[in-house]
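In this view, the complex is presented without one of its protein chains, the others remaining in place.
For chain A:
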């Protein structure tokens, strides 16, 4: 469709005219401006809602909200076209079969072997070995080998050695969806462990000998401690309500040596509504400070984040400081339990704060233990009540920790944002389906690619320049402030307003330091070469013109790299640099059959940070003009003529 206008959310007077394309996988908007041809690509699977608004004189507005928090406002000249697009998108955004998802058509031109290599990057058995398991207390159990005991668990489960198959099966019958207690994390140093399960089917008085034996076995696997914590991550009221349905929580009297603890994390419905409310605040047009802070508070979002963090901190403390093992559950043990176990692991073990370790962590606590990715993130058309930002919250917890411990993580914010993006994009097979069983049935590993390999390949982009493996923050347990430090939890505009580049710092310290480090590396190499040359020269004391000319080349190269570095640090010039960059893209965009190019395009447009580049074209000065500063008091450069009117809007 031609002559479509892409509106700028922050300034209604600024709109780009262009052409809208619908492909099998993407919505693509290409600007008409000939030299830039800026493109905006949106994956169908990212679309969370489409709204057709009342037709105006200028056309028919269409509002597309994305799961990665992008909001796109289009005005389409013809009502009929708009309707067609609307209908198509509604269908395309809600696939009913897995086979319709992008990962089955996405082909990064890797051969079979490379694909297999990619899937092998993260190996959970290796991970449990790293933790020191199997050992005298824990071993791998094949009780679930054909998903016979629990269909949402992996085939390979780690349990206490003393827990026989009989105990496991018995315990599983006493747990919601048969999700029996299994090992999530084991601390080599003191034998304390984190296990996870679902709620017990205790009702008001039921008990189960095998389940009691199971918990006993977990306690015995940690000879240093005479009790275990059982942490129910739900609010007490919710847990009690569950008793009426024959579910509930452990009775301390029936289990020997447990300490039972509620931690009030709200359920998926509360979280979904909370995010919704917060996003409404993010979408406000030129909100006042009060509107924003009040809305943020009212959404309760940060309160929920803090609750998850507090739970993770509690568990990490129990394991690291008290040396006590913990069993964590919520209702089904696949949402809050996953959040809390992974936060605790992250605090306890520096390995999970590395890039590779973080991938392992997500595979371990989320993918393998049957977090329902498909339901929670709405990959296939399903029950909207099942959708909830569960892993988004975990990712935010990591970001909040990064803010408090800037040197503790090997990866940077971009890494988190890209993972969030791909949880919804369905471009890679990792997060498909609701369980390992479903993924195996679909033969995901043979038919799709692994995100981890993709991220690993580009790991240079995701490095935190402040990370050093011998730094004190990268050793041992992280101990965040607990008590009254509410102010430590901050709104993450890099995530929730990530497409509004105008709101973010205009210069990135991370990027600057990354550039410096890169240059440092080049310098180190050159230093070595120069040193060698000097030694040679001193030895031979003969003139070698070749050496000299080579050396000049080198210095030229270095000069270039420094100036690039400079460019990177001044966004104004950065944008000039970028102006030439997107001009390459149209030709690539046309050749859609070339899959390799397609990936690049995806990188450029659907990967948030890169697409931002084109946003920045107008440079810093221009961007600011879009800041919603009191009734558009800052008209933009190109609108100099009518800006008087804009200025006085505020008067």
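The working rule: contacts are C-beta pairs under 8 Å (C-beta built on N, C-alpha and C of every residue); 3 or more make two chains touch, one makes a residue touch a chain; residues count from 1.
What we mean here is this: contacts and distances are computed from a predicted model.
> Missing chain, UniProt name, options "Myotubularin-related protein 9", "Interleukin-5 receptor subunit alpha", "deoxyribose-phosphate aldolase" or "Trafficking protein particle complex subunit 2": which is it?
Of the names offered in "Myotubularin-related protein 9", "Interleukin-5 receptor subunit alpha", "deoxyribose-phosphate aldolase" or "Trafficking protein particle complex subunit 2", the one UniProt assigns to the missing chain is "Myotubularin-related protein 9".
> From the list A:80, A:188 or A:303, pick the residue that touches the absent chain.
Considering the complete complex, A:303 is the one touching the chain left out.
> On chain A, what residues meet the omitted chain?
Considering the whole complex, chain A reaches the absent chain at 282, 286-294, 296-297, 300, 302-303, 306, 404-408, 465-466, 468, 471-473, 481, 483-491, 493, 497, 500, 502-509, 512-513, 516-517, 519-520, 523-524, 526-527, 530-531, 533-534, 537-538, 541-543, 547-548, 551, 555, 558, 566, 569-570, 572, 620-621, 623-625, 627-630, 633-635, 637, 640, 643-644, 647-648, 650-651.
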